[in-house]
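Only a single protein chain was left out; the remaining protein chains are all shown in position.
Up next, subunit A:
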């Protein structure tokens, strides 16, 4: 139970779901913005493959495995990643997809990862998997959250898996006795949940929990984006302010406070 009377009932419910489940999924706050991102990603993919732009960006992305080889996949991914991140509207739009949820879970003075990541998981491809991990283990602060946005429907192995908060601590305690991340996955596998997210929805998850993905055994290609947000004044880890994060919302009271100097010149 979140012990506060200062939140609205819907905010309390959202906060409780995040604490209990380790994630929340909600419809995108800015659906038109999400469609714009999806359309631009499909256009960039078509440009890379020297194809005409499609009138059906969803189908273009979901069936990309019929048009590109595994060897060329990272080239395609980098082209779309760089193209999206070069658009001046992209990061503000990405933030707006989940703004209400971010502000409820994290706060309203925020910094954001400088480049939004892009993953493409084609059916049967084992070349770009993410082994079981917590982001904190690779230098992220436990005060961060991840906003994870699919550009197609995701379910089962086309999605990512997450270990529930109730089990994460016990599994971490056993971790030092394991040799590799693959062994770790085999240990948590019975408890890991693949999260179903239809296109049009976004997920915000607790990246201190173990998560990752497996070979996509579904029929369509997964396209997903992820980006970290944190309260600007909360502690940082190896992913530093300035080099990895940049401020996106800093309120006037904080600006005033940072600039204030007490009167000087006393000689008592």
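Definition applied: a residue touches a chain if its C-beta (ideal position, glycine included) is under 8 Å from a C-beta of that chain, and two chains touch if they have at least 3 such contacts; residues count from 1.
The definition used in the following text is that contacts and distances are computed from a predicted model.
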{"item": "Undepicted complex member, UniProt protein name, chosen from \"FAD-binding protein\", \"Sporadic carbohydrate cluster protein (TIGR04323 family)\", \"Autoinducer 2 import system permease protein LsrD\" or \"Iron ABC transporter\"", "value": "\"Sporadic carbohydrate cluster protein (TIGR04323 family)\""}
{"item": "Contact with the hidden chain (one of A:53, A:156, A:240 or A:255)", "value": "A:240"}
{"item": "Residue among A:85, A:128 or A:254 touching the omitted chain", "value": "A:128"}
{"item": "Subunit A residues touching the omitted chain (full complex)", "value": "74, 127-128, 131, 133, 136-139, 175-176, 178-182, 184, 237-240, 243-244"}
